[in-house]
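In this view, the complex is presented without one of its protein chains, the others remaining in place.
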Amino acid sequence: MNKINIGIVGLGRMGQTHARNIVVNIPEANLYAACSVAEVEFEYAKREFGVKELYQNFEEMIESPNIDAVIIASPSGFHTKQIRLAMEKGLHVFSEKPIGLDIEDIKETIKIIDSHPNQIFQLGFMRRYDESYQYAKKLVDEGILGKLTLIRCYGIDPSTELESFVKFATSSNSGGLFSDMSVHDIDLVRWFSGQEIKRVWALGKNAAYPELDDLGELETGAAMMQLKDDTMAILVAGRNAVHGYHVETELIGTKGMLRIAQQPEKNLVTIFNEQGIVRPTTQNFPERFREAFIREMKEFVSCIIDGRQPNVTANDGLQSTKVALACQKSIKTKQLIDVE
Amino acid sequence: MNKINIGIVGLGRMGQTHARNIVVNIPEANLYAACSVAEVEFEYAKREFGVKELYQNFEEMIESPNIDAVIIASPSGFHTKQIRLAMEKGLHVFSEKPIGLDIEDIKETIKIIDSHPNQIFQLGFMRRYDESYQYAKKLVDEGILGKLTLIRCYGIDPSTELESFVKFATSSNSGGLFSDMSVHDIDLVRWFSGQEIKRVWALGKNAAYPELDDLGELETGAAMMQLKDDTMAILVAGRNAVHGYHVETELIGTKGMLRIAQQPEKNLVTIFNEQGIVRPTTQNFPERFREAFIREMKEFVSCIIDGRQPNVTANDGLQSTKVALACQKSIKTKQLIDVE
Amino acid sequence: MNKINIGIVGLGRMGQTHARNIVVNIPEANLYAACSVAEVEFEYAKREFGVKELYQNFEEMIESPNIDAVIIASPSGFHTKQIRLAMEKGLHVFSEKPIGLDIEDIKETIKIIDSHPNQIFQLGFMRRYDESYQYAKKLVDEGILGKLTLIRCYGIDPSTELESFVKFATSSNSGGLFSDMSVHDIDLVRWFSGQEIKRVWALGKNAAYPELDDLGELETGAAMMQLKDDTMAILVAGRNAVHGYHVETELIGTKGMLRIAQQPEKNLVTIFNEQGIVRPTTQNFPERFREAFIREMKEFVSCIIDGRQPNVTANDGLQSTKVALACQKSIKTKQLIDVE
Partner (left out) sequence: MNKINIGIVGLGRMGQTHARNIVVNIPEANLYAACSVAEVEFEYAKREFGVKELYQNFEEMIESPNIDAVIIASPSGFHTKQIRLAMEKGLHVFSEKPIGLDIEDIKETIKIIDSHPNQIFQLGFMRRYDESYQYAKKLVDEGILGKLTLIRCYGIDPSTELESFVKFATSSNSGGLFSDMSVHDIDLVRWFSGQEIKRVWALGKNAAYPELDDLGELETGAAMMQLKDDTMAILVAGRNAVHGYHVETELIGTKGMLRIAQQPEKNLVTIFNEQGIVRPTTQNFPERFREAFIREMKEFVSCIIDGRQPNVTANDGLQSTKVALACQKSIKTKQLIDVE
C-alpha cells in the first residue's frame, strides 16, 4: 500500500509536534512537503524531518502533485482560507483549532468542506483522542452518570509562560482568553452533553498583571453557560497555573460524578518530603496531550485510508467559536449573551 | 468558676447536635433549659441531656433566672424574633443560620444586637471552625496564594435524602436551594476574600425529579458571582450527591491554588477491590463537621467567659442572606442580579 | 453519679496528653492526683490541671483514699511494678505501653491482674481506638478482604526528632527500635489477624547517623514475620521520616487489599504550587492520634463505670513485647528467631 503524503503549513510549536508525530509514530504516512515563511523553520524541516519539498507559499505547496493531504498549523487568521484552497484542490485537510475567527467566514468554509464529501476534514480537538477523555466518554455514554446536570472545565496554562504572554499581548492580539483557550473546553461541553450552548455570562480578573486590563486581555476568566436542555456548564480559563498545565473536566449527573485529571498528575510518582506528600504535575500541553496528538493524527491518516469521516467535524469548530465569541462579548458588555 | 447555663430552642437534628455537644464535650457549660413544641423532643431532652427546665414557649424560657445564654435552633422563620427577645433579656445568643429570611427584618435585628455590645452573639457558620478550613484560612492570610482571583464552592447534599426532600417540598417551602444551602458557601467566599458580592447569575436543572420544576425547587443549581474587587466566585449547590455529602472549596490565586476537601474523604482508609482504588466518603453534615460543631460551641462558651465577640458576626448573616436572595431572584427572573 | 477520680504517674509528653484529655474531654472523670519526681512537672500539674493531691512517690499516691484508678505513664521500666502495686491496692489501672521489658516479670504481673477480675486493666494501644483503624477492623471482620495473607505496618517517627534521639541514645538506652516503637505495629498484626507470631527476621541500617551502630541503636529497621497460620507480616520502623509522622498499615487478603493512612494526610487540604500537588502531613503522634487518645481514655472510664473489661488486655502487652524482643534478638544474632 502507498503511504499518505502530507504537506504541512506552519512549523511553530504546534506544527513541529504534528510533523514529528508523522515522522516518528505514523508509518502509514510521509511528511512530504512543508510550507513556512520563516527561513529557519524551513531549514529545520529539511534537517529534522527529511521533508522533500519546501515552499514559502501555501498556494504553491498545494499545487504539488505529490501530496494527498495538508496539515494546517498556521496562525488562526489563515485557517479558513487555507482550508478552502486545499479542499478545492482535492486534498484531505487537518486543521488546527480554531477553525476560524469570524462566524460568516467559517460558515462559508463549511459549505466548501461539505461540497467535497469524499475528502477528509478533521479539526484539531485532540482532547477527544486522549485516553482518559475517551474512557470517560464511554462511561458517560453507557449511562453511569445518569442524566448530566453540570459540566465544569478548567483550562489553565502554566504561569511560566505568562510573562512572555504579557509582552506578546502588548504588540499583538491573542483573540481573547476564551477564543484562544476555551474552545477546547467548549468542545468538550458539547461532546459530552450532545447539547448546544444557549446563553453565557463571562467574567475576568487581572491580578498578577493588572496592565492586561488596558490591553483587553485576561490572565484568569470564568464563564457560566446554560445549555439548550438547561444543563449547566462552568468554564475557568487562565494563564497563571503556578503548578503547571491544569486541564480538568468534571461531569455531574443524576447518578454520580466523574472527574478527568482532577489533579494534573505528571506520572505515577509520589514524593514524600519536607513539603508533605507531593505529586509532580504536567507542565505544558505537549506533555499532557502527547499521546492524544499522536492518536488524532493516526485517526486522520486512518480516515483517509478507510475513506470515512472523523468524529470531529467542521461544525464542531463553528459552534465552539460561536460560544467563545459570545464569552468575549460578555466580557466586553458585562451582560448575559445569547449564543447566535 | 461557675458554669455557663444554656437554654436551647429547637431539638431537631441541628438542635440535638448542639445539645449533645454541650453535655458531652464542653465541661464549662450546662444544658440547663430546653424549649420545644414537640412533646417527644421534650421527653428526649430530659432523658438524654438531663435538662432541668423544660418549656413549650421561648418567651417563657428566657424569663428563667437560671440561664445565661440561648442556642436558637428553631425553624429559620423564628430566628430574628427569638434573637431580639433574648438579647433584650440580657442573654448571650448563639443562632443557627440563616440569621433571617427578610433583609429589613435582619437589619432591625442587627440594630438590637449592636445595642447590647456586652452580650455575645454568634451565628452558626460552623465551617469557619473546621480544622481544614482554619488551616487553609491561615495559609491564605499568610499570602501563599498571592492575590485571590477565583473561589469555587460546592455544597451538595447526599442523594439518600433527596426523595424525602421531594416529598417535603410538595407541602412546604425550603426557602430555595441557595437560601437553604448556599449561605455557608457565600459566607466562605466573603470570609476568604474579605470582599462583598456585587453581581450574580444563577441557574438550575431538575433532572432526577423534573417535578421539582413545578414546586419552584432545584435539585442542582449553580451561581457565578462577581465580587466588588472583580474576584470571581462559583457556587454549585445540590441535593443529589450519590457518593455522600460533598462540600468542597477551591481558592485560586496568583501564586497557587488550594482545595479543601477536593474529595470528601471519610477517613484515612483506602480499599483496593474489583471497583478499583476506593476511598470511602463522608455521608452527611453531622459526620463531616462533627468537630467543627464542637469547636464553634466551645468558641461561643469561651467568648462568654472571656468577654470577647466571636469571629462570625450578625452582619455575616445579613450579607450571606442578601446574596442567597439575589441568587433566588436570578433563578426566577433568569437575569443578572445586582446585590443590594 | 460520682465522677471517677484518677491519679496519674509520669507527666512527660504522654502523661500530659492523658492528663489534659481527662480534664478537657472526659466529664465523667476527675484528675485528682499526680505523681512525679520532677519538681517542674509537679507545679505544672497543679496549675494546668488543678490536681488536688500531689506525690513524689507512687506508693504514697496509691495510699490515697480518694482515687479510684491510676494512669501509669512513667518510664517503661517502672510499669510492671506499678501495675502490681495499684492492682493490689484495689485500683483500676491504665498503663502506657509497653506493659514491661522482661517476659517473666510481665507474666508475674498478669497473674496479679488476673487475680483481680473486678478491676479494670487497660493497656495504651490507642491505635485500636482510632476511627480509621476501627473502620478497617470492622470491614476486615465482615470479610471484605477474604482470608488475610499479608499485613504490612510502617511506624516511622519524624526526622525532626532524630537528632535529639541520637544525643539521648549516647547516654541512655531506648530499649531498641522494635521494643520502643514496633509494639504498636505488632499489636495491630495480632489484632487484625487474630494470630500469634511464630518466627521473625529483623534487619537495620544507620545511614543518616552511622554512629548509632556503636550505640546498638537503629534509625531504620525492618522485620519480616511468619504467623502461626503462615500469614506474613512486614514491619518497617524508623526515626527518620522527613515528611512527618508516618504510621501506615496494609492488609492483603484473598478478596482485596486495604490501607490505613497510605499517605499520612494531615487534613483535607490540597495545595497546588511550584512543587506540584501537595498534601500536608501529620507531624507527630499526638497530632495523628489525638482523637484515639481521647477515645481510649473514654473507654477506660466507661469500662470502670460499666464494670466490663476493655478490648486491649495484659496478654496483648505480653505477646507484643515477646515479638519485639525476638526482633531485637534477631538484630543482634543476625539469625531467624522463633518466638517463645
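Chains here go by letter, A, B and C, matching the order in which they are written, and residues are numbered from 1 within each.
To be clear about the criterion, contacts are C-beta pairs under 8 Å (C-beta built on N, C-alpha and C of every residue); 3 or more make two chains touch, one makes a residue touch a chain.
Predicted model only: the values in this text are computed from it and were never measured.
Chemist: Determine which one of A:Thr270, A:Ser302 or A:Asn315 touches the chain that has been left out.
Modeler: A:Thr270
Chemist: Quick one: say which of A:Met257, A:Met297 or A:Val312 touches the chain that got left out.
Modeler: The one listed residue touching the chain not shown is A:Met257.
Chemist: Among the options C:Tyr44, C:Phe78, C:Phe168 or C:Trp201, which residue touches the chain absent from this view?
Modeler: In the full complex, the listed residue that touches the missing chain is C:Trp201.
Chemist: Residues of subunit B in contact with the chain that isn't shown?
Modeler: Answer for subunit B: residues 241-244, 246, 263-266, 270, 272-281 touch the chain left out.
Chemist: What is the set of subunit C residues that contact the non-displayed chain in the whole complex?
Modeler: Contact residues on subunit C toward the absent chain are 146-150, 152, 201, 203-205, 207-208, 219-220, 222-224, 226, 230-232, 234, 236, 238, 240-243, 246, 252-257, 262-263, 335-336.
Chemist: Spell out the interface residues on subunit A facing the chain that's missing from view.
Modeler: 23-25, 27, 131-132, 135-136, 139, 144, 255-262, 265-274, 280
In the analysis below, only the chains that are shown with their structure count from here on.
Chemist: Suppose chain centres are the mean of their C-alpha atoms. Which chain sits farthest from subunit A?
Modeler: C
Chemist: Which two chains are joined by the greatest number of C-beta pairs in contact?
Modeler: A-B
Chemist: How many Å are there between the centre of subunit A and the centre of subunit C, using C-alpha atoms for each centre?
Modeler: Measuring from centre to centre gives 57 Å for this pair.
Chemist: When the C-alpha atoms of subunit A and subunit B are each averaged to a single point, how far apart are the two points in Å?
Modeler: 42
Chemist: Give the residues of subunit B touching no fewer than two other chains, as numbers and ranges.
Modeler: Subunit B, residues with two or more chain partners: 255-257, 262.
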